[in-house]
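One protein chain is absent from this view; the other protein chains keep their places.
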Amino acid sequence: MPDGASQVLDVRDLNTVFRTRNGEVHAVNHVSFSLKKGELLGVVGESGSGKSVTMMSLIGLLPSPPAEVRQGQVLFDGRDLLQTDADTLRDIRGARIGFVFQDPMTSLNPVFTVGFQLREPLKRHMGMSKRAANKRAVELLELVGIPDAAQRLKDYPHQFSGGMRQRVMIAIALACDPEVLIADEPTTALDVTIQAQILELVKELRQKLGMAIIWITHDLGVIAGIADRVLVMYGGQVVEQAPVREVFKNPQHPYTKALLETIPHVRGERAERLQVIEGQPPMLGDAPTACPFRTRCPQAFERCARENPARATISPGHDVACFLAGSESADA
Amino acid sequence: MLDDTAKNKLIEVHDLKMHFPIYAGIFRSHVGDVKAVDGVSFDIFEGETLGLVGESGCGKSTCGRAVLRLYDITGGSVKINGQEIGETPQNELRKMRPAMQMVFQDPQASLNPRMTVEGIIGEPLDEHTKLNRKEKLAKVHELMDAVGLNRTFSNRYPHEFSGGQRQRIGIARALALNPKFIVCDEPIAALDVSIQAQVVNLLEDLQERFGLTYLFISHDLSMVRHIADRVAVMYLGKIAEVAPRDALYADPLHPYTKALLSAVPEPDPDLTTEDRVILQGDVPSPTNPPKGCNFCTRCPSVMEICRQSDPEFREVLPGRFVACHHFNENTNAT
Amino acid sequence: MLNYTLRRLMFSIPVLLFISFIIFLILDLAPSDPTGNLPLTIPPEVREKIRESLGLGQPMPVRYYKWCVQFFVNEPLNIWDQYWGTCSFGCEDRLRVVSYVTRSPVVDLIVQRMPQTLWVVGMSYVVGILIAIPIGVISAYKQYSWFDQTGTFVSMVGFSVPPFFSGVLVIIIFSVQLGWFPSIYDTTLKVVSWDTFMLQVRQMVMPVMVLALQTTAQISRFMRASMLDNLNQDYVRTARAKGMKESVVLLVHVLRNSLIPVITVIALGIPAVFGGAIITEQVFKVNGIGQLLIIGIQGGDAPLVQTLTFIFAVMIVMANLVADIMYGILDPRIRYD
Amino acid sequence: MKMKTILLGAAAAVALSACAARAERGADGHLNIIYWQAASILNPFLSGGTKDTEAASMVIEPLARYDEKGNMVPYLVDEIPTVANGGISEDLTTITWKLSPGILWSDGTPFTSADVVFTAEYCMHPEGGCQQETKFSGVTNVEALDDLTVKITFDSPKPFPYGPFVGVESPIIQAAQFANCIGADAPNCTAENFGPFGTGPFRVTEFKANDVVSYEANPNYRDPAKPAFATVTFKGGGDAASAARAVLETGEFDYAWNLQIDPTILTQMAAGGKGEVVSSFGTSVERLMVNLSNPSADLGDKRSTLEGGPHPFLTDPIVRTALSTAIDRNLLAEVGYGAAGKPTCNVLPAPAIYASTANDACLVQDIAAANAMLDGAGWARGSDGIRAKDGVRLSILYQTSTNAVRQDTQALVKQWWGEIGVETELKNIDAAVFFGGDQSSPDTYQKLFADIEMYTNNFAGTDPEAYMNSWTCGDIPTPANNWLGSNMPRYCNPEYDALAAQMGQTSALDDRAALAKAMNDLLMQEGAMIPLIHRGDVSAHSNTLQGVLMNSRDSELWNIADWSR
Partner (left out) sequence: MTDTATTTKTEAPRSQWADVWDQFRTHRGAMIGAAFFVFICLLVTFGPMLWTLEPNYIDIRAKNQGPSMAHPFGTDQLGRDTFAQVLAGGRVSLLVGVTAMLLALFLGTLVGVVAGYFKRLDSPLMRLTDLFLALPILPLLLVIIMLFRDTLRAAFGPETGIFILVVSVIGITSWMHTARIVRGDVLSLKEQEFVLAARSIGTPSRRMILRHILPNVMSPIMVSATLGIATAIITESAISFLGLGFPSDFPTWGRLLSDSTNFMTLNPERVIWPGLAISLTVLSVNYIGDGLRDALDPRIRGR
């Protein structure tokens, strides 16, 4: 990326491996990307594409063993998070990098009040007194749109609805004004009407607080409405990276294209028959030596089985990992 | 009703109620009910797909199971092919089972992990036919072909398959007895995006080939738009709106349908979503639904009457049924 | 919660009545005859008279009713009177449950035996739990480490060694060879000073050790399993993502959740410990409830056995109730209307 | 009648009082006694258990006791009444005791003849259930001639009139305390039965039934210098081995009772040097009771009664002799008893004047001879090695109480009998049941629903008359007499009964001895019983405890007033 100063996070060549009895599973392979200040980076991919594992690897949240971050760099604020000791990493987690997880039902500790869980990072990272933390907690709950905030601090997670719980999760992630917020499928478990509420809230918060966000999802619709830039992942690697309009209007990777075509729409023309991507998503295993999408790719040719294509920039800010990218045949 | 009358009503559901009692207090007295399904009526015509959509907890799955009499229903009537099954005891119902089958949401959970594919697909044959082992195996293989499964895998166990393949096994099982009617209970919700399309296409192909009738339950409005001929929208145990697919998506009448449709994110960054209706608040608890219209707590165009009385579910335009006071007035006015 | 407690309490009444009836029935089948222990020289007519006075001539339901009256009405009244020094409802001729063998009211015997049993069994349980929980926590956190493996091994050995063996073993080691602790429990010791307190501690060490070994073995396994369940939960990841220290994650977030099922196990284990202490009591001559029961069984002392087994049953039912209530208190998700 | 014992007793009494007055009462502090069977009641009239009578013996006393040699020692009287000193009438029908003056109960009230009379009434009350009623057999009247004189009248001449009020089982209870506890009320007087007032050296401070008794020195004890211990704990519970350990190895206790455990273990424990094992021989004989009646369950009510018919094979004297000959009594003694057991062939091995030597052939095991005997009698070995004749197999159910030494003995005997072609099934019954006398239990030693049973019996004191009466026809337990009776073998021989009757009329000691021997020999030759071991009582005391005189004829604690440290 040209203007390195504006980058808050720069991930280079990240590799994560799970050691299992049946050998190593390469879950993340040579993933590189960067995140600019105030930017919302959408990460799209199906389950098993390595999108969550990538984000967990960044900040040392994967259980080790079995997980092991093999190589790569994660530059944050001038230092490599992969080389940082556990204590410093803990100081960064929750304070400068906030997390929101998929399932708000299980991500909150059921036996502690919301207030307790909200105060925890405040006391830990900001050194607040209980009183101060409480005050801040009320502000945070109000910020994420929970009515009657002071009262609800005393409630337990199960007394909140799913949407409200996810708001609490967001409040916790935002507690210490992080520079980066990583949201791992934050709306997948929610109903569409609630998802709309949360999306609205995030847009609003971005305007107010201006932090950079990594938004992981499998729903292209969500990405389209919220992201600035999109990272498409498949088989543990990034296959395409582009600004959001580019991805939807000028997708280059066959997978991205196929994905866009399979999605039915609520508005506009109704397709008589859905396009499909034949075959099954790849099983992760050994480090890939060939293009992971080749078995399902309609345009796959002999080279795809021999070599794993590297990401190549085809236009500013748009790079693709496909031998056909940028060439005429890719648009065919 | 236009030409609908010409079609044969395969399923007639009238005022279906499925209540789960709540017991509380020192003596475990019956203090109330979870009204999971509370007076639902709809028909399904032969050969068509009725999409049943709604948010989680609205009672759509319960409704689907109640229609198949997997539960003992609290009230109302369910007719299949003109035959009332609402009160039929389970052992008599057994004989009617082949005609109505179900495809389940979780392809992992809906297959017995201790049985082979052959066993799973063959189970309905064991129960309802007198085929010998060889005939059975032939039939199983036939079914596997039909759903696009490699027949050499018939001895394998479910965990050796991927999600999409498992769902095919589930579909093959449902097809085994040549049913007329299949309830598809969120058959694609647990699948990856790229697999969903495969399964939906398969279901459509099979419908065409075997003349099936589907009740397709889903929370995914875009998929329902694709597969359903008519769509019913459920909210909090009741049906808010039933309409032919195109009409519903083009011009939703019920405020809830409107909100639901506008909440679906569109995979197109150019589409402005400024006019989106964003509902406030959460779905009330089915234990204690609000008085009046059950949508009145979140409805953007709520009126006084909505908090007083429950709107009648009525046909406001040909083939379009809505339960909303707005349309009561409209129809009254015209 | 209150409703729930009340409901459970009310429900426990018929349960306990039913249990008492079953116990009564079983003992009724027993070949023991209260007059059997009378000298053989007593003529049969007199023997018959004594049997009648004990209500033995009557049909079973009548005897059961009599026992119920004695146990549920007379004994509580008696405790009331003793406590307040009053005499209500004709305390003179109130019929009490009397042991066939010692001829003294069963309740008095039990009251006499309670202190030592409570001291030893109670303490061993507390000690066992206090040891078990850290072991379980560490074992789970360091799953498959040498600590975990050792812990597993030791706790299984603890589970598999019968107390009549481990008891004698520790006596030989600590009493005979080292002379540290007395091998015989002195039930007459009254703790009035530091010295007597130390004596009490010394005589409790070995039985407590033997009993605690079993408690520790079981509870640490439960604790470990429960910790393992919770360590994989999403909220643990959330806590880590908040940057909480590992100690906080483990000892605040995971521990509290893991304790919930373990508390139930602990509460449900109380009666079993009392019952299981029978052998330990024998070995160390603690002469508590367990030994009383054994003597009662061997001597065919039906009222004693019946009352004791029933008290055990009451304890189990109550422990069940306490376990459920604790569950509700610890886990805010559980709200018994 | 000249009673040597009396003279000896008087001498002993003098000797005892000589070594008294040495120390001050209570000077030696606390005494710890462990009886591995716990005391359940302190009224020996309501419990026959040794543990109970012994625990009570520290508190309540008889008029006279037997010392460790079997001599009578006056306790609450100044001298033992004899014919010579006029205490016993010439026709042997009355005995008059003169109480020592100035004796006080532990509550401070004077001890008078009224208490003695009351005790007799108490025990002789038909509804009282007195366990020691046999002590009063033949007594027609007990009267107080004055405050300190009691006269006992018997229905017939009593050559040995020292049943009532002599020995540990016949102590005196206080009339004032037990006044309301007579007859059917006796068992209900919990406070009294748990804490009787007595004249003995100690009084009860706390009684926990089946657990522990606490005593303190009786402030009103007649000898102001005694007892040497201020307090005593009488702990119960556990087993013999742990009791021995507590005295011999850990030194926690001063005295442990009845250490019937494997002699090798005991020897090893004693090697610890903290205490000493003491034993004394009384009249206890571990014996096999041979059921001469048929115990077959098919007989129903007639099971194990004379009406049920004779035993299918044990009535054959050759079988009985063979069974006895096959046993190596020396080995049994060595394995199970060590120094505390001597092989014996007599059911009456002591006192010495009564001991017969006519049967000593059985002391030597001779499997070959036993086999020959059986072969000769036509008991031929079957294919399984078990002998049979006329379809009757030599298969024996052999029962006894649960006890490690007895189980070892059973195992050994089973093996030996196996060698002579006799099949044995072992059965052991908890002592509480076996000796419990429970009417409804089939497992009591009286019912003998087995072919052979093993236990020990003895008699207190020195006179075997009552003991030998046990095997008369009238003493057979039957359903009619509620299985009361001590003739377990169901032995019935008019010849024996005649000897027994004769003994009741004989007062000369030598003649009595001759009769007793004759009766013993008759029993042995007829094989009604197979005696195994003349057992001693084994106890242990710590090295610091002095004055213990092991006594098998009275309470082991008989002289606890003289114990010191």
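Before moving on, here are some points about what is shown:
Just so it is clear, A, B, C and D label the chains in written order, and each chain counts residues from 1 on its own.
FYI, a contact is a pair of C-beta atoms (placed from the backbone, for glycine too) under 8 Å apart; a residue touches a chain by one contact, two chains touch by 3 or more.
The structure displayed is predicted, hence computed values, not measured ones.
Screening D:I152, D:I261, D:V422 or D:M468 against the full complex identifies D:I261 as the residue touching the chain left out.
For the chain missing from the display, the contacting residue among D:E127, D:D408, D:D497 or D:D511 is D:D408, taking the whole complex into account.
Only one residue in the set B:K35, B:R173 or B:R230 touches the chain that does not appear here, and it is B:R173. Across the interface with the omitted chain, subunit B contributes residues 65, 68, 70, 91, 93-95, 97-98, 100-102, 104-106, 109-116, 123-124, 127-128, 150, 152-157, 159-162, 165, 170, 173, 177. Where subunit D meets the chain that is not shown, the touching residues are 241, 261-262, 264-265, 268, 297, 331, 335, 402, 404, 407-408, 410-412, 414-415, 425-428, 430, 442-443.
One chain of the complex is left out; on subunit C, the residues touching it are 15-16, 18-19, 22-23, 26-27, 29-31, 149, 152-153, 156-157, 159-162, 164-165, 168-169, 172, 176, 232, 271-272, 275-276, 278-279, 282, 293-294, 297, 305, 308-309, 312-313, 316-317, 320.
Everything below uses one rule, namely that only the chains that are shown with their structure count from here on.
The distance from the centre of subunit A to the centre of subunit D, with each centre set as the mean of the Cα atoms, comes to 91 Å.
A straight line joining the Cα centres of subunit B and subunit C is 54 Å long. Annotation: 32 Å between the Cα-based centres of subunit A and subunit B.
Contacts with at least two other chains are made by no residue of subunit D. Looking at the complex, you find that subunit A touches subunit B at residues 46-47, 161-164, 191-197, 199-200, 218-225, 244-245, 248-249, 258-260, 262-267, 270-271, 273-278, 280-281, 296.
For subunit C in complex with subunit A, the touching residues are 233-235, 237-245, 248, 253, 256-257, 260, 330-333. Listed in rising order, the residues of subunit D touching subunit C in the complex are 34, 38, 40-41, 46, 48, 126-127, 129-131, 133-134, 184, 187-190, 193-194, 206, 208-212, 214, 233, 235-239, 242, 245-246, 249-250, 252-253, 272, 430, 432-433, 436-442, 446, 482-484.
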